[in-house]
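All protein chains but one are shown at their positions in the complex.
Chain nomenclature is as follows: A and B, assigned in order of appearance, with residue numbering initiated at 1 for each chain independently.
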Amino acid sequence: MTTATEIADHQSGFSLREWIFTTDHKKVGVLYLIGAMAAFVVAGLMAVGIRLEQMSPGESGLINYFVLDFAGAMSTGDAYNVALYFHGAAMILAFLIPGLTGFAANYLVPLMIGAPDVAFPRVNALSLWLFWGGIVLALLTFVIPDKPDIMWTGYPPYSITTTSNTALYVFTVHLIGFSSILGAVNFLTTIIYMRAPGMGWNQMNMFVWTTFAAFMIQIVFVPVLAAAVTLLLLDKYIGTGFFDAARGGDPLLYQNLFWFYSHPAVYVIFLPAVGLLFDIIATQAKNMVFNYKTAVYGGVIGILAITGEVWVHHLYIAGMPDWIRIGMMISTLLISLPVGLVLISLWGTLYKGAITYNLSMWYAVVCLFLILVGGLTGIPLAITSMTVHLSETSFVHAHFHFIMGLMATFALFAAVYHWFPKITGRSADSGMAKAAFWFKVIGTQVTFWPLFIIGVRGMPRRYWDYQMFPEFEPYHQVATFGAALIGIGVILMIVGWIYSAIRGPRVGSNPWGSRSLEWTHTDSPPGHGNFSKPIEIDEKWMPYNYR
Amino acid sequence: MRKRLRGVGVLMIGLFCLIENALAETTKGKIQSPTDAWNHTWTEVLWDLWIIGGVFAVVAVYLLIKYRAKSPDAVGTAVPLNLDKMLAWALVPLALFMADDFLLAAKGWTLWNIQRTVPENAMEVKVTGNQWFFEYEYENGVESEELVVPVGKPVVLRMTSNDVIHSFGLSDYRLKEDIIPGRITYMWFYPDKPHKSHVLCVEFCGTNHSQMYSEVRAIPQAEFDTWLAKQAE
Partner (left out) sequence: MKQYSLAFLSVVLFTSAISTSAYAQYFRRPTSNIDPQIMIIDETKVLGEKITPDVMLIDQNGREFQWREMLGKPTILVLAYYSCDGACSLINSMLQERLSDLTRVKAGDDYQIVTLSFDRHDNLKTTGAFKRHLDLTGPLSKHWTFATFKSEQDLKRETEKIGFKFFWVPEDRLFLHPGAFLFFSPQGRLVRILYQQDVDAGDVELAILDAKQGQFRPAEVINFAISLCYSYNYKDGKYALNIPLFVGLGALIFGLSTFFGSIILFRIKKGKQKIRDRYNAETA
């Protein structure tokens, strides 16, 4: 499809038709970002609704408006559960995973490895449209009368006995899951076969490595999730008894299958996020990645190796046999080994660097501390006997929000600021963007620290009414105030992006002075075929060679 | 290099001594309350977290301030590691993290043994979860909607559900276990002083999930006997 007319189109300006039918990995990437941000905004609105409802123990009824139930047809409990379902499912399946492995991987991987496009460009377009289909399906939640309320986990028997619409959940998972599998097929082949001539495995950007690992996880584990939710569908609508205890099924088996995918899914989010941080920090500190080979083969591949053996830590209190709870405690604690190596390399990348502080670097710096808090609070949750109390409390809630909701999300935003000049040719740095940054940093800390505190004291997750704990009300109020700050920050950030994309100051093709291929060998934005000059890579070349 | 490896060896031996110590604690004779044991272990784990977190945070702040770019054209001056250093920077941290992991695992396992070893003289109460309430049945057949227990006697709960999965969360006693249809799960706690608290359903179970809770009252034995007799009428 690379014809002269298309190149002419590209130069002449915007063409809607071209965007819709694009197979160009860069446009696909940008469309992924738009879809992911749409999901983020709606799911974020749900979060605001959840926080408003939790501001006081009793019923405020505000949450009904958030799920578009203006007539008050639903009880507060039901409306709250719908909001919570959408927040969880959309943030993970439609924002974080597509944001990191859709937008970032699509835009950056071919540029970083010196490939003109991905291996199967049409398959890539198909996976984009499956993802958009998934988003539309997820948004239908607010339109249909029997809104799903089964949480993003969808545990049976509740998801089977409930009157709400489990099918919508299942089909959303199917679409987005299928999209992920296609993406994985595409990127694994791209990374294996389409690296620029001369580029060895040990010369790839950290982000390429982490994307590789993330897609390995996706391709192996997503089918398991798809199978589990399909059985859920059969149980609910065809009347089979796969998960019905009275008919020979085992409700616990669903949880095992679900977390067998969904724990690795955490690394599908964590790994690319860390990969982005490596590339941003190495570029802004103009320094090499510290102990690259250890970070790759010990850290990234280590996480890949251990990811399938730890899922029972999500089921510590779910009635599994005692020996498996202890066995998985040890394997879960051992996650600290590869993650520790990754952190040491991240920290070490600053050592003897020449750090330039700009917006993307500030985001990355904040991420370093977010990883610390999120990772360390994971340690008590890895210990079975500690989890016996902490499980299902807002301690857990705050823990995984620090890793996924804050660290991975901030890493994604850092990436947008870092590669904004590449995508648009303009700088995204503005007063508005700086204000957005501070609103979000302060807002997130104000929101989630109180949840750690009341979590240890027993505040359960997924509660809208906490009449048994009136003493927690002030903490919830502080958290809600924080959520409002985050909300303002997000609005400012998105408005800032749109403004900068149109009016931002033009910058050159390599404003950060990076040595990575996507900066050194392309225009901003890159044209068709990506590279403006031939790529020559010798054995000494590294994307991090600054000295 | 060899010296470093020896250091790792010493670390590992130290670690096994620690595990020995931790396991020795389980052999004490008297009833250990899982609640006190949890609180105790939590304090220790928290120290561990603050120390690791503190070291990393201080180092990060130091590096971030120290290595600011002095001029716009400045570049980083780090050199690639030779093989010795590379291995050392992989193996020494691995040994340290592993030592900490095993220490924590030993502590966790000790606590777990306390949590799962039900004292023989424990009073048994059956718990049945329903959407959205708990039911209790005592050994003499008395049924109740609140959990009343005598002070000073371990209580073991034998739990199952009539409909969906619930979870029995005794937050004041630092305990929790799911209630599953078609399965029996159990947990035990030791009310060692009069105390009024709540048990909450902590596994999502539908509309009124956050209103599924009941009172837990630990009262003196004599009072408990009167209460039980009164319920039996």
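Please note the rule applied: a residue touches a chain if its C-beta (ideal position, glycine included) is under 8 Å from a C-beta of that chain, and two chains touch if they have at least 3 such contacts.
Bear in mind that the values here come from a model prediction, so they are computed numbers and not experimental data.
Taking the full assembly into account, the omitted chain touches A, B.
From the set B:T110, B:Q131, B:T160 or B:S210, the residue in touch with the chain omitted from the display is B:T160, counting the whole complex. The residue from A:L139, A:I324 or A:A484 that touches the chain not shown here is A:I324.
In the complete complex, the hidden chain is touched by one of A:F66, A:F207, A:F221 or A:F410, namely A:F221.
Where chain B meets the omitted chain, the residues involved are 120, 158, 160, 162, 182, 184, 186. One chain is missing from the display, and on chain A it is touched by residues 119-120, 181, 184-185, 188-189, 192-194, 196-197, 216, 219-224, 226-228, 230-231, 242-243, 245-250, 253-254, 257, 260, 321-324, 534-535.
In this section, only the chains that are shown with their structure count from here on.
Centre-to-centre, using mean CA coordinates, chain A is 28 Å away from chain B.
Against chain A, in their complex, chain B makes its touches with residues 38, 41-42, 45-46, 48-49, 52-53, 56-57, 59-60, 63-64, 67-70, 72, 74-81, 86, 89-90, 93-94, 97-98, 100-102, 104-105, 107-109, 111-112, 114-116, 163-165, 167, 169, 171-172, 174-178, 180-183, 185, 198, 200, 202-211, 213.
Residues 75, 77-78, 81, 149, 151, 153, 155, 157-158, 161-162, 245-246, 250-252, 285-288, 290-291, 293-294, 298, 317-319, 322, 325-326, 329-330, 333-334, 336-337, 340-341, 343-344, 347-348, 350-357, 365, 368-369, 372-373, 376-377, 379-380, 382-386, 388-389, 391-393, 456-458, 460-468, 546-547 of chain A are the ones that touch chain B when the two sit in their complex.
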